[in-house]
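The structure follows.
Yeah, one chain of the complex is gone here, protein chain that is, but the others are all in their spots.
By written order: A and B. Residues from 1 in each chain.
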Amino acid sequence: MSAVRLPRSPKVLVGAGLVAFFAVLTVVGPWLAPYNPSATSFPANLRPSSGHWLGTTALGQDIFSQLLVGARATMIVAIVAGVVATILSVTVGVAAGYLGGRTDDGLSLMSNVFLAIPGLPLLIVIDSYLPAGGRSNSFVIGLIISLTGWAWGARVLRAQTMSLRNRDFVEASRIIGESRFRIMMFEIAPNLLPVLASSLLFTILYSIGAYVTLAYVGLTSTAVWNWGTMLYWAQANNAPLANQWWWFVPPGVCIALIGTGLALMNFGIDEFINPRLRSAGLSGRVRRASGLPRRPRLGYTPVARASAARAAKVGAQ
Amino acid sequence: MTKEAMTPDETTTENDTVLEIEDFSVDYGWGDSAVRAVNNVTLSVRRSRVLGVAGESGSGKSTLVYAVTRLLRSPGVIAGGRARLTFDDPSSGDAKRRTVDLLAASASELRSIRWSQVSIVLQSALNALNPVLRIGHEFDEVLKTHRREMTKAQRRARAAELLELVGLNEDRLARFPHELSGGQRQRIMIALALALDPQLVIMDEPTTALDVVTQREIVNELAQLRARFGFSMIFITHDLSLLVELADDIAVMYAGNVVEWAPASDLYNTPRHPYTLGLLNSSPPLSGERRELVGIAGSPPDLSQPLSGCSFHARCPFAMERCASEVPVLRELDESGRKVACWLHETPATVPGALRRRVPAVAVEDPSSESTKEVAS
Partner (left out) sequence: MSDAQLEARHLSRHFVVRTGHGLVRPKKVVRAVDDVSLSLHARRVTAVVGESGSGKSVLARMLARIVTPTSGELVLDGVTIPPNTPRSLAYTSEVQLVLQDPFASINPVHAIRHSLERPLAIHGTPKAEIEERASAALARVSLEPPERYLSRYPHELSGGQLQRVSIARALCVNPKVLLADEPISMLDVSVRLGVLNLLRGLCDNEQLAILYITHDIASARYIADETIVMYAGQVVERSEGTALIDAPSHPYTQLLISSVPDPSDPLRQAPEIEDRTGQGQFPTEGCRFAPRCPHAMEVCRTTAPPLIEVASGHESRCWLYEDVAKVAITTRGQGGTISTT
């Protein structure tokens, strides 16, 4: 692909920074954890202190270690779910959009059904049928979350494909005799990359929420530490009532931060797709010095201050 | 109908200028990454006259007029120069002439000038008209904004009157844009542009998207309207042949500069700039012998790359050494007022035969012949 110039606005940089931070945490979290998160060997309900940066749970477990170790499962499930859902949505969306006719009717029907069914109840139902071994497997959980997360992206991609389908370069590919599969895969899909990227980020965001909710409700195995399970235990032990903020606030804040990071990156992709949303790459200081307004106004093209002296409105001749 | 027959009664002063543009420059972006789209352009439009602006993509012709009316979208920035609009202002009581510095005007002042004194007809009416509103609504909006004293019935009557001016039936007011043909939509744009009797109408490639028969109809309409109302016009197009028929004066733009400025028939019969000559040679003729034409080698330049010297020198068949390093200035050629920006005309010795021609005695000289010797008039 030709060089992709990502926008440098502060939003995107902050978002990317947050996501990168958590990505790193996913990898190194368990190594950085000072203690075994399941070990109940410490005094219970300790406030944050130098020995336990986030205190301990009602069972005497170190919360900070739980947080660090929990990052991995949360993120892995979210990424697996996001990737699988995106693959599903590309396959269904592009096929439906390009092939049209009965294929489109069938695939659209399927997407609409999955969209209409409420995600969380469906997840709970599927999850409750899983054997215990399945529940503790991050990948399996990721897969079933992706089942409820692919339909929206499929619709979006279908619409995009339908608009691309009529473009001249697709017709030109048909004219030279290209097969339908290759057109979908190599001519249309590469043009959908920005939308795909946005869809992927959004789906990961959704998956984090879904996973945390599942865990909070107690439907995932408690042997695997994740932020949702921490919230589950906190709730089960009445931490909010006992004002033990150090137990439930940290995982909540982490979830919020990763979600914010992903959303901010999504803004960046929106700006990349629609160049008019980009500010012309000028820093605020440079703008003000040259007399340009911070926000371009429609119908009032700015005049650079360095221009020749502007006479005041000349009176009647 | 020829242009001459349509020239309105010229009791107004000869050098009465409606729009004056001096040393006008426009950039896209700022600082190091700025791209100069319009470079030190000086032009003027006189009352009731038509100025044609000819150029290809990248010439800056559209950017120029949008910037002058402060309608250029971000990241456009006016980098320098002056632009003044002169008009009769009935609201100032004694119908005096007023001149407004368009670059210094406030937003509200611009809003009051726009459409009542200067209006624009865009290239694609389908894009300019709101697809979910009926045509009548567009007229209503314009009239409501600028003529608050009109009642609804009066507005409706005025809209019908305007449609009739451009040869459309009143029932079009109830239609949506997509229900009309391209030609009809463009006429509606023209009617809208004339709604408030402006002094200056700017037309940005209004007929490019239309077929040649509809184009002819619209050009005829415009001539009639000009005869009736006497407004000035700036007509932007890449079709030089059309301008020769339609415009009084023509400015040819290339890569952001005006390279030649002359009365229309002079420009056609006796081009002085190599680019003008090349453009004229790029249109295959409808009559006469079929010969291979060459047009202009190369392609219009990429403005984001810095250019040294004359922007046309890479494609110019007569380029000298000087042309690669020094930027030519738009200079008056002789007493007739014609201007050209070309080093070839610095000294008589360097002017090639093809650019030296006087008006030929016989009117069918083919300008494409490179080896034309000087034809004494």
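Here is the rule we use: a contact is a pair of C-beta atoms (placed from the backbone, for glycine too) under 8 Å apart; a residue touches a chain by one contact, two chains touch by 3 or more.
Quick caveat: nothing in here was measured; it's all calculated off a predicted structure.
Taking the complete complex into account, the chain left out of view touches A, B. Among B:L279, B:L303 or B:L344, only B:L279 touches the chain that is left out of the view. Checked against the full complex, the candidates A:A39, A:A172 or A:A223 give a single residue touching the omitted chain, namely A:A172. For the chain missing from the display, the contacting residue among B:S57, B:S106, B:N130 or B:S325 is B:S57, taking the whole complex into account. Listed by residue number, the positions of subunit A touching the unshown chain are 1-2, 167-169, 171-178, 187, 190-191, 193. Take subunit B: the residues that touch the chain left off the picture are 1-2, 56-57, 167, 169, 180-181, 183-184, 211-213, 215-217, 219-220, 238-242, 244-246, 265, 268, 278-279, 282-287, 290, 292-297, 299-300, 315, 363-364.
In this section, only the chains that are shown with their structure count from here on.
Subunit A and subunit B have centres, each the mean of its CA atoms, that are 50 Å apart.
Remark: subunit B residues 23, 27, 29-31, 33, 66-67, 70-82, 84, 86, 92, 96-101, 103-105, 107, 109-111 touch subunit A in the complex.
Residues of subunit A touching subunit B in their complex: 276, 280-282, 286-287, 290, 292, 296-304, 306-308, 310-317.
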